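Worksheet for the structure shown next.
== chain A ==
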Amino acid sequence: MDRKAFFLIAALAAAPAAAQRTEAQLECRFTGTDFVYDCALRLERGATPIEGARVTVGADMPSMPMAHHVRPVEAKPGAAPGEYRFRLALEMPGEWAVKLRLDGPVREQLVLRYEFDDKGARPAVRRARK
Partner candidate 1 sequence: MDAYAVSVLTNIGLLGFLALSAYLVLLAGEMSFGQQAFFGIGAYCGGMLTAMAGWPLPLAALAAMAAGAAAAVAVALPTLRLRGLYFAMATLAAAEMARIGFELLHWQVEVAGEPVGPDGTQGFRGIRWVFEAGLAPEGYAVLVWTALAAVTALLAVAERARLGATLRAVGEDPALAAALGLDVHRFKLGVIAASGGLAALGGVLFAHHNTYIEPRNFDVMLGVHGLAYALIGGLGTVFGALVGVALDVGLLEGVRVFQGYRMIVFGGLVALLLVLRPRGLLDEETVRWIGRRFS
Partner candidate 2 sequence: MLELKGVTRHFGGVRAVDGLDLLVPEGCIFGLIGPNGSGKSTTVNLITGLFPLTAGTILFRGERLDDLPTHRRLQKGIARTFQNIRLFGRLTVWQNLWVAQNSPEDRARRSFFARWLGGRRRARDEIAHLLEFSGLAHKADEFAANLSFGEQRRLELARALAARPRLLLLDEPAAGMNSEEIGQLRERILALRARGITILLIEHVMELVMGVTDRIAVLNFGQKIAEGSPAEIQADPVVRKAYLGGGAT
């Protein structure tokens, strides 16, 4: 049996909830200082907020992700359950792939694509090439 299948089955057997999808919502506010954003992240899994997770947030630019790579920050728990807050200092405005790594009760990794400008951040919309 290959390794991946083993881990999948192990994960499924250990926690049936693990099969559910982790949902993340990001809201960012421009601080006024160049390319620094205050962000709130909401995490849930199967409509249950994820609490007590250790969340690390990094960001890469889609063009040259290996060179434009922002120092990852650790998010702090926010006021609401499942909410995490962090400050993100980007190199420039534009589209970034925000990378989340969750540890603790839930182990997971997610990539969110957001467009950052002087108003804040919204999910990047991209036309599909047909």
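A quick word on the picks: all candidates are chains of the complex that A comes from, given by their letters.
Heads up, the rule we're going with is that a residue touches a chain if its C-beta (ideal position, glycine included) is under 8 Å from a C-beta of that chain, and two chains touch if they have at least 3 such contacts; residues count from 1.
Computed from a prediction, not measured in an experiment: that's the story for all the values here.
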Given the candidates 1 or 2, tell me which one touches chain A in this complex. 1
Which part of chain A faces candidate 1 closely enough to touch in the complex? 2-5, 7-8, 11-12, 19, 21, 34-35, 56, 58, 60, 62-69, 71-72, 91-92, 97, 99, 107, 109, 111, 113, 126-129
